[in-house]
Every structure is written in C-alpha cells, then in structure tokens.
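Only a single protein chain was left out; the remaining protein chains are all shown in position.
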Amino acid sequence: MSEPAATERGTIGSPADAAAAAASPTGSPGAAGEAARRVRRHDPVPLAAAIGITVAGGLILAAMNGSYLGLTVTTGVGYAVVTVGMVLQLGYAKQLAFSQSVFMGVGAYGVGVLETKYGFNSLESLLAVIALAAVASLLIGAVVTRAPGLALALATLLLPLFIYQLATYSSYLGSFSGIDGVLPFWSGPDYESTLVRTGLISVLLLGLAAGLVLRVMRSGVGLQLMAMAEDERLGESLGVSLRQRRLEVFVVGSVLAAVGGAVLASAQGLVTPDVLSESAQITLLLMLFVAGRKSVAGAIIGAIVIEYLTTSTSFISTNLGIIEGIVLLVVLLVEPDGVAGAVDRLLGRRTDRWAASLRSWSAGRFRAGGGGNGARNAA
Amino acid sequence: MSSGAAALEVENVSVSYGKFVAVESVTFSVGAGECVAVIGPNGHGKSSMVTAVAGLVRRGGTVRVFGQTLPAGSSRAAVQAGLVLVPERRHLYPALTTRDNIMLGSYSRTRRLRARQAWDDVAGVIDMFPELARLLDQKAGTLSGGQQQMVALARAMAAQPKILLLDEPCLGLAEAVARRVYDWLGSMTATDMTILLVEENPAHAVLVADRVVRMYKGLVERPEGSAA
Amino acid sequence: MPGTQPDDVPAGGPGTSGPATGTVPVVLACYDVTKSYGGVVAVDSVSLEVPRRGLFGLCGFNGAGKSTLFNLLAGSVRADSGSVRIDGRDATGWSAMRRARSGVARTWQTVRLAHGRTAVDNVAAACLRDPGQWMLGSLWKPQAAPARERAWAALESLGVGDLGGRLVDGMTLEAQRLTELARALVSEPTVLLADEPASGLSAAQRTVLAEALTAISKDRAVVVVEHDLDMLTSISEHMWAMVEGRLAYSGDVETFRSSPVYAGLRGIERA
Partner (left out) sequence: MSQFLNLLAAGLTSGAIYGIFGACLAVWFRVCNVLNLAVGDFAMLGAIGTARLVQTDHLPFAAGIVVDLAAIGLIAWIFDRLVLHFALDRGAGAHGIVSVFFYTFGLSLILEGAAKAIFGTDVYAAPAIWSGPALAIADFHVQRAGVLVIALAIVSGLALWAYLRFTVSGRAASACGESVLGSRIVGIDSGLFRRRIFIVTAVLAALFGIVESPLTGFTYLSGPTISLIGVVAAGFAAFRRPGRAVVAGLAIGVAEAMLGGYVSTTYNDVLLYAALFGIIILRPEVLGLSAEPA
C-alpha cells in the first residue's frame, strides 16, 4: 500500500518543505523522522520536574531563612499552585473559566474555618479542603461545563462578583476582616523556622501540582485535550468525551486553586476576602499570561516574580494597574506565548509562527467567515 | 480577443510571509479585454500572487491598472481602479442577506446613505444571475456552495469592475455548477472585461482563457501564448 | 432536474437503498432520516445501508445534503426523525463520541488538525486503547507512548511515515489530508466517512489519494463524498446520489453513468 505514495513523495513535500526545514531546527525531515520514531516508553519529565521544583524551591527557601523575602516567595508559591492548574485549564485545554479566585477562596477560607472553628490540624484541614474543593467543583462543574465556551466565560466572570459579596456579608467568614489565626503547615520553635518549614511543604505541594499537570498534559488524555481544544467537534469524532474531559479539567483547575489558597492562608496566617475578589482573578490571569499560558515553568516563575514585584517595590505596587496593563499588552502583541515562548524561540525550539500563515495561504483556507467569530485576515 | 493596451501590468511582484517567500518575482501583463489563466500546482504562490495584486497582502514590486500605479497593500485603491477580486472560498458575509452581500459590492463607489437606495443602484446585477432572484432575503450563510459562488460573482459585478480577478472559482463545486460558472465566465470574455483567472485545473482554464501563465515555486515558469 | 423521481431508485432492500448486500453484513445504516434547518429540508427521509467492506461514492450538488447526511451518520447532528443503526444496534440516540468509539470515523471538507503539534501527535489523539480513561488514571497509565507507536505505523501505511515528526502547520495540503486520513484509520474503524477528501488537490495528488482510499477499503467500508465524478466513479463499487435532500440514485457505477442524475451533475443535456 505504501508503494504508490512512495513514488509521489516529491509532490507531498513541495514548497512548504523549504519553510518547514528553514524554520525547524531539527534539520532534514528524513533524519528527524527517524529520530522521532523512537517513541520513548517512559516519560521522565513530570517526575523530574516535581523533584526538581521541590528540591530547588526548598533550598532557596531554606537559604532565605524566614526573611520577609521568604514570606513573599512562599506566597508566590501559593499563587503558582493556582497558575499551574490554570496552565492545564486555560492554556492547554482552552477552557475559558475565570473561577480560580473563587476556588482559591474555598481553599483559604476552608482551612481558616476548619482550623479556627473546628480544631482541625493543618494536615487534616488541607485534606478536607481538597475533598471539599473536589466535591464543590464536581457539583458546580457538572452544571457549568455544559455551557458553550463564551457562556462559560460569562458565567464564571460573574461568579467572583457575588461570592466576594457573600463573603464580606457573612459574619461566619469574618466579614471584611476575614479570619485570623490560620495555622502554618508545619510549625517550628520560632517564627523564622515556622516560615521555612511551611515554605518547604508549600514547595512540595507545588512540585506535586506541576508533576500532575505535566503528567496529564503529556499523557494520552493530554492528546485528547489537545484535539478538543483545537476543535470540539473534531474531538468528539475521535471518541473524546467532551463532557467528561471538560469536567475533569474544571475539577483539576479548581482543586489546585484551592490548594494554592490553602498555601496562601497558611503562609500568611490569615484569610481576607481579597483572595475572592476580581482583582485576585486579574492578578492570576496576568501571572499566567505574562510568563506563558502554556508553560508550567513559565507559570511558576511568573507567579513568584509578579508576587515579588507587587509586594516589594513601592514604585510598582503604587502604579500596579498601569504596569500590569502595559506588560500584558506588550506580551500579547510581541510574544503571545509569554516569556516562556520567547525563551523557546531564543533556544530555537519553536518554529517560526509565520509557518502557520503560510500554511493557511497555500492551503487556501483562511477562515471562511462561518459565524464571524475570530474571522480575521491571515496575513 | 484583442490584446491592445495592457489593462493590468504586474512587475516583479513578490510576497513573503516571514522568512518564507511565497512569490519570488512575478512579471506579466494582461491586455485589455483579454482573459489570462494562471495555472500550476497548489502551494506554488498563485493565490498569494493574486491576493497581492488585489492589495490584500503586503507585496513588493509594481502593479499598474490601465497605466496607473496602485499603492501596495490598499485593496480600496485597487477596487476604485476597477480591479475586483473574487476570492477563493468566496468570503461572503454569512449573517447578512444575499441582497446585502451583493449591495456591498458597490461599497467603494456608492454615495448612498440608505441601504435600500444603494440596492436599487445595483439591482440590475441580478439579471446576470437569475437563480439568485428568489434568494435575496435569505441569509448568505444558509445558501448552498453553488449559490454562494454566484453571490460572490454578483458581489464582484456590483463593483462594476474593469478587471476581474478570480481565485479558484470552482473549488468544491459540483461539476454542473462549475460548468455554470464557466459558462458565465465565457459570456464575460465576450465583453470587454479583462479577466485574470487562477485555476489549478488546466482543463478548466483552457475553456475560457486566451492565454495561460504557469506558476511554479513562486515564479512564473514559462509565459506561453496558446490560443484557446 | 429532469427524470429524478424517487421511482428511479433501485432499492437494495425494502425501503432502503444499498448495494445488493447478499451475505455481507451491514455495518452502518440509516432509515428515513430527515433533518431540516429553519424550514429548509437538508436531508429528506433518506435510507441507505453500508456493507462491511468496499468503497462507496456519494455525490450530488452543493447543498444537496451530503455533508448533513454525514453529520447525521457520525452523530454530530441529530436527526429530526428516522433511525441510525451501527452494527445492527440502534444508534439513533448515540452521541458522536459513542459512534466514533463504535467504529465510525470521519474526515471533514476543511482540514481540522491541532496547530503547533506534530502529525504523529495529531494522529495519536485518535487511538487511545481506553479513550474514556479518567484523568486520574492517566497519571499511572499515560497511554501516550503506545498511541504514538500506532500513529507512526498508520502514517507509514499511507506512505508518509517521514511526516510524523513534523509540525502540521508547515505541511502542504496533501500532507495534511493524508495526516487526517491516518488519524481516521488509526482507530481501526469499521466505516470511514470521507467528506471531499480530494478537495483542493491536484490531479496527481488525487491519484495518490484514490489509491490510498481503494487500498483501505479492502478491509472496511469507505464512503466518499466527492465532486470529481471521474475519480469517484473509477474507484467506487456502488454509487449514491443526492438531489435536494433526497436519495435520487442508488446502484452500480455503470448504471449510474447512464442515469439522468449523472447527466444532471455533469451538466450534460439529455437527448
């Protein structure tokens, strides 16, 4: 069966070959094909990432020795757990849900309430919060993920608005002042050591989160997510259960957001309604987009660096909005895959994005304006 | 067909997307009233060349219409000079009615404010495509592929072109519909319309073309004068 | 359209249209399916049966309802009335996902590939051994490596094994179409519904595609929608033709060539 096609190989490659070969650092197609054909059975990346993050993060926090900077980094790690979940949810699966700040609040308020009102210890409360977030996101997700893309976005944009108000009205949740006295993950003899130990646990949680997300993205399920993110009807026709995958992605994103919230509360020792607010959601989105919405490493670095910049430098924290806005626009215009995309490009791992427009033109399929959504000129 | 003064002159036109050169340097001309077909395999720059001539993508080189040089990258100037493109895959406005789709063809020269009046100016176009008369109030997106192609042609005619550029007008059409398109094209060659036709299938092209230009790897391979 | 009364339809069975199946079992069938969009009837009580093996052509004018019929068969659109059977089971209420898992694969008129990914990843997405695996399960049984191996094999069987590691974005249209074909075949479907697979391809490329389609129809059913009647009639064993939402012809290729529907599609006036 391969015989007839083999003789026609010349017509298959034709002119885009030149572009692909020029753009692709892997060199000649034949050699690249042979090399890539050796499918690796075991994927070491997720485990290596998990261990690497835990060890490197632990060493860094230990070196900071409970200083104010250490607190900032630990808080950043909390945000990073959330943004790592967002890489899977928004970046990879393209699920337009803006509910992460709400689940961050579930995590933070969850540990706060359980520890201050019901005497849970920090491990119990963390596990309880994970279970709570899983159940809550299953229930909410079962309803929410049925809605088509833009409706989901619209609905989840409203969610932070009224959950925030509910929290501020609720005396049970401490109204505007929130809940004080959240336990650290692992207390030590003094403040500094407590902070370092809590930081170590936080970094471990981040490592686990990153490993989990990488493992999912690089698995067969990840391939299914890739197909359905490109085109839901395509995914369906390949036997992907859209409902199941949407729900799973929503739950993973939400549970990681809750874990991140628990880290924040434990590091700071308190919860305020701010974690639930729109501005928290905005900060999360910035952390994700600036560093690269498809890159786990980018999301972690983005979260920690932005958290550091917003808390440590007075110039930036006073002019936060303008700077965030400008940075976001520059990133979107110049390098949509964020800093991680720029790094990839510098290292030559990314092909020229013009290859995409070339393909559109040569295949003559610039979007036929079906419905007009996203109808744009390919040039 | 007489090929007197050149209606369309294309000189050293090049198109690139980033590092990739889609059209290297193309030079040819089309005489007034002539019908020239550009043939060649897919992905060798035919569409890029013709969309560049129509001012839709950035290009290098010169395009002259009846001696007047067109500014690069301005489709509006091209339309006003009488150069109108019927693009591959038609690019209609699916949520607008057939009537509006055709009426907007006259956009660059209409001085009317109200859509109804602007329509009255171009209603005559429908005579050329009688099958569209009963579809005027239907949304263009709900039409069949063949009907959509007719709307695309009618929209181009509403612009009162002097030079018509057609990019793969029969792609994805049933054979009888393709025949209908080519019958219409044949009737247009009998007028003084200048036509530049991009066609992947040489058998179709020779039905109407006075002359064939072949593009290969972004270059015009060998301009040949073959009578149809 | 002259002479296309439903009476012209040679029926393969009572109330159905399909090749004289004999002992070959039917894998995919629809009975009296109807679908209308806002008053316009796209598919009008069409019945047909697809046997286990062979290549079957479906032709008709643009807007005759061919793509809608494919959507109804593959489950991406629900019929207003009528029933669909897959392997003898009633599949009328099945989702597109369930039909795909039951062996109905399809391609579309326009290329649908995940951008920025390699051909092999695109193909591998279609061939997980356990497509309904829970996301948690993918943590200890990731499935990706065996799926990629099958994807390489599928690409090689179509003679485009060297494309596997390349990004789909830079490929030619033909390479993209062959990647899509590999993706449709890699799940070992019992039926392949190919919607205008040759659209936009040159004559030489069509030949390659036609040979590939013929080869894969040796051990499964392949239904091809195509406007190129020369190509379609040369590779098909059986032809269906749709006119204005109805099945206007069902029969062998020779009879089709002399039928009024064929003349109409070719734009030939009948004597």
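Letters A, B and C name the chains as they come in the text, with residue numbers starting at 1 for each one.
Going forward, a residue touches a chain if its C-beta (ideal position, glycine included) is under 8 Å from a C-beta of that chain, and two chains touch if they have at least 3 such contacts.
Fair warning: this is a prediction, and the values are worked out from it, not measured in the lab.
Among B:L8, B:A22, B:L70 or B:L104, the one in contact with the hidden chain is B:L104.
The chain not shown here touches subunit B at positions 54, 56, 75-76, 78-80, 84-87, 90-96, 100, 103-108, 110, 112-116, 118, 141-142, 155, 159. Interface residues of subunit A facing the missing partner chain: 94, 96, 143-144, 146-151, 153-155, 157-159, 161-162, 165-166, 169, 233, 278, 282, 285, 289, 318-326, 328-329, 332-334, 336, 357, 366, 368-379.
Just so it is clear, only the chains that are shown with their structure count from here on.
Most remote from subunit C, judged by the distance between CA-atom centroids, is A.
Centre to centre, using the average C-alpha position, subunit A and subunit C are separated by 38 Å. Rounded to whole angstrom, the centroid-to-centroid distance between subunit B and subunit C, based on C-alpha atoms, equals 33 Å.
Note: centroid distance subunit A to subunit B, computed from Cα atoms, is 46 Å. Shown for subunit A are the residues in touch with two or more other chains, namely 11, 14-16, 19, 23, 355, 358, 362-365, 368.
Among all residues of subunit C, those that touch two or more other chains are 172-174, 200, 202, 204-205. Residues of subunit C touching subunit B in their complex: 37-38, 40, 59-64, 109, 172-174, 196, 199-205, 227-229, 264-267. Every residue of subunit B that touches subunit C in the complex is listed here, in rising order: 41-43, 142-147, 171-180, 200-201.
Interface residues of subunit C, counted against subunit A in their complex, comprise 74-76, 95-97, 100-101, 105-106, 108, 110-118, 120-122, 124-126, 128, 131-135, 138-139, 142-145, 147-149, 152, 156-176, 178, 183, 187, 200, 202, 204-205, 207-208, 211-212, 215-216.
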